[in-house]
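Omission of a single protein chain aside, the complex is shown with its protein chains in their original locations.
What follows is chain A.
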Amino acid sequence: MHNRRRKATAGEAVPAIREKARRVTELLKKLSKCRAEGATGDDAALQLTQRLIEINPDFAFVWNFRREIIRTLLKQGPESDVTEDEGGGTGGLLCDELSLLEGALSQSPKAYCLWFHRWWTLLMQGVGRDLGRELDLCTKLLTVDERNFHCWNHRQLIVAMRKHAGNTTTPGHDANGQQEDTATRWLDDDLGFTCDMIERNFSNYSAWHLRALTRTQLSCRPGQHTTTGATTSCQQELQWIKQGVYTEPSDQSLWLYHCWLLHQAGRPPLRLVGAVVESRSEPDKGDCRQSVLLFFSAACSIDATRSRVDIHQPEGDVHARTSGAFSPLDADAASQRRNSRIPRQQRPLQPSSDAWRFDLDDGVSVPGRATVILHLRFTAHGGSLPSFYQACFLPTLGIGGDTTPPAAHEPALEVTYQCDVPGNPHRGSVLHLSVKDSCRAAYCIGGGGSSVRDEMQPSDGALLEQELAAVDELLQIEPNCYYAVLAKCWLLESLRPRDPLLLANYKRLQTLDPLRRGFYQDCWSNALVRMKVLEQVERATEGPLEAIDLSSLGLTCLGEQQLLPAHGIKRIDVSNNSIRTLVGLRWLTSLEEVVADPGVQKLPKLRGSSSCR
């Protein structure tokens, strides 16, 4: 029950209301009886369901009965087709159903059952139907309530259905190009639709959402991947948002979209945040083995059979494929089940982890001056990618006929990273590689070679600098706009991650927006850890860095990525802080000693490995 004021319904005792309740109960009883008697082919039964639905469109069981009746009636009239004939028959039955629903939806635009029944009716009609009319209905209803969640969802389903229909009605090799054109045109139409909606009201996040989704899908299409084109388009979007931001600086919809644009610009969804070469001695074998450790911004699955590591030595121009094996950095953790009731045979074939190791075979090692080139192919977990990479979704419905799901993709992502071995390697047994070009990785989605493209948006510093200036300009007029301060922080994170301004702004956010103080504290803490770690790493010019001191800094959390430059250390002091958990230390594989406050969640075990120097 939503939005019902307390006094408005205090008159429950009024006889008319009691009378209505009695009438509804009677109708419900009648319906039960009717159904129990199996009167599914009965027109009177259909009328009865309609009366009840008009009283309460949320009665799911009434709709079920109605569908049973319609199904029976459709079977009874085999001569009439299910298409959109104007001339009555069962085709007329479904058409009538749609008109009835159109009226009902204007009355109760938020009733789940109504929307599902409409979708079901459309499916019963078959996918050959003119779906433009259906999209028009959505547009009409969105004019009345521009955030109607059900209507937006229905629209998504119709868009998917249209694409599905396009795929099944234009088969053959020749039609492929045309099909691609049509798909791109539809995406353009959708983009235009979001534009109309946003122009009407800048605060419509539903429309911004569809816009971001459509833009991503468009950028995935072949021929849409030019970096300069993406930059221009990104600039145009930023310019457009600016109009809204100056009108309503505290509107969240705009800033969420802004954040998405910047996020795209600065940080692709999966980044290689660091790579190190770790050497360890194996006493029983009496030799020294090397591993390349890879650290990512998110959990991923490396397809070991289709990934490889090449070592390029500029002197002598030697380029060699290196033999070895990929595995998650912490294989135990990767295979551990938190839900112990998932049967063992159901483990995904590909383990997933945000840190991986490539163990070089015996006798192979990374030379002092070289470039390590990683050709990695990632399999999407369980064969899935988020919807923003996928243009088509059509739920499988158990009603026979057009239930074939869209052709199964095998989504994957192919990235080539180039890592240089620095001139003077320090830090004992650990060699930090400098990762290059991780932001310009090539993504391959959907398996087809044609869809290989550049990274989604430019990671172009100039664009980000420009935007930083624009945000600063806004802050001159609106100094207390916390979204703008946060946007500034994110820009600085990408551009100048060691700028002390970051710390000051995260502090300021804690007073500007006290509701989310805990969030800003963690952001501040991460930024400070990054700065302190880099400071101590750089100071250790004389020899390997053995320990990091992060005590008494007022930290609230420890991030893996911020600590990564210290990889190779044996001791860390994080005492006298307000840290909740030490999980952030898990990438520091050579740690032997941790000094922490009592009560802080400890790491399960320290994994100090013996090392050779």
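Note that in this section a residue touches a chain if its C-beta (ideal position, glycine included) is under 8 Å from a C-beta of that chain, and two chains touch if they have at least 3 such contacts; residues count from 1.
Keep this in mind: contacts and distances are computed from a predicted model.
Hey, which one's the missing chain according to UniProt: "Cell cycle checkpoint control protein RAD9A", "Geranylgeranyl transferase type-2 subunit beta", "Centromere protein Cenp-O" or "Signal peptidase subunit 3"?
"Geranylgeranyl transferase type-2 subunit beta"
Just one of A:44, A:60 or A:144 touches the chain that is missing; which is it?
A:60
Which candidate, A:139, A:156 or A:371, sits in contact with the chain we can't see?
The single option touching the absent chain is A:156.
Touching the left-out chain: which of A:218, A:583 or A:600?
In the complete complex, the chain left out is touched by residue A:583.
Touching the left-out chain: which of A:48, A:69, A:101 or A:212?
Only one of A:48, A:69, A:101 or A:212 touches the chain omitted from view, namely A:212.
Give me the chain A residues in contact with the hidden chain, please.
1-6, 8-9, 12, 17-18, 20-22, 24-25, 28, 32, 36, 55-56, 58-61, 64, 67, 116, 119-120, 147, 149, 152-153, 156-157, 159-160, 203, 205-206, 209-210, 212-213, 216, 251-253, 256, 259-260, 263, 298-299, 337-343, 345-348, 352-354, 380-388, 390, 393, 395-399, 405, 514-519, 522, 580-581, 583, 601
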